[in-house]
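A single protein chain has been omitted; all remaining protein chains appear in their positions.
Entry: chain A
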Amino acid sequence: MTAPLLEVVDLTKRFGGVSAVDGVSFAAAPQEITTVIGPNGAGKTTLFNLITGFVPPTSGDVIYRGQRITGMPAPQVAGAGIIRTFQNLIIFNETTVVENVMVGCHRWTRTGFIQAALALPAAVREDRTVRETAMAALALVGLEGRAHDRARDLPFGQQRLLEVARALVARPSLLLLDEPTAGLSAQEAQHLVALIRRLRAEGVTFVVIEHNMDVVMDAADRVIVLEYGEKIAEGPPQAVQRDPRVIAAYLGEEVPGP
């Protein structure tokens, strides 16, 4: 078995007396699609915040490419190739759609303050590459026609796709998507799943929080189920779907004995 790209070891986050994430461990192998499911408030987004350095864990470790990155500041985590999207969308509202995506290229571009101020040839060249990359990504999610509109004027579903395009141009090794199909039409969701598969083939590893079970069944290699911050099940989608604890978690019932 290949070494995992991401390992989460006994990760715990307590807010006051509440454990938002409680001793969660899992590993994601390269090019694997892991989905995280669970009822609202199960700690899925907190798990993402812990992995990406937005919230420091109370205990436990995050290991990426064999290196401990626990507690590393968010920009450095992103710099290392772990890119995320947000459940509630974070769009740079006042700028254009294409500029939003261009910011995604920040990680692998190099123009600094002085080079920019002097508009050195390298800065101008880099800018052209960035713009082309952004336009190509917009075409990939079907937004090329809206490139020059103001981002805030896009409907919710298109903003969701914009965020995905922005994450793609960052050329991530590990992409964490927080409910990427929420607000998308069935057709758009299907399109997105196809895109995720294609990127996986190109070498990207995914961890996806998802509520849409069709998408989960369709796309996931492995499913992790959280409830009250704890991992209650893990396995291939079909197996997890039949797991009585999972059924109980979703239906809120006692698990009947076997």
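Throughout what follows, a residue touches a chain if its C-beta (ideal position, glycine included) is under 8 Å from a C-beta of that chain, and two chains touch if they have at least 3 such contacts; residues count from 1.
In this section, contacts and distances are computed from a predicted model.
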Hidden subunit of the complex - UniProt protein name among "Branched-chain amino acid ABC transporter permease", "Aliphatic amidase expression-regulating protein", "Vitamin B12 import ATP-binding protein BtuD" or "Cbb3-type cytochrome c oxidase subunit I": "Branched-chain amino acid ABC transporter permease"
Options A:Phe86, A:Tyr228 or A:Tyr250, residue touching the unrepresented chain: A:Phe86
Residue among A:Ala119, A:Ala139 or A:Ala239 touching the omitted chain: A:Ala119
Hidden partner chain, touching residue among A:Leu5, A:Ala20, A:Met102 or A:Ala249: A:Met102
Sites on chain A contacted by the missing partner chain, in the whole complex: 52, 54, 73-76, 78-79, 83-84, 86, 90-95, 99, 102-107, 109, 111-113, 115-119, 123-124, 126-127, 130, 153, 166, 170
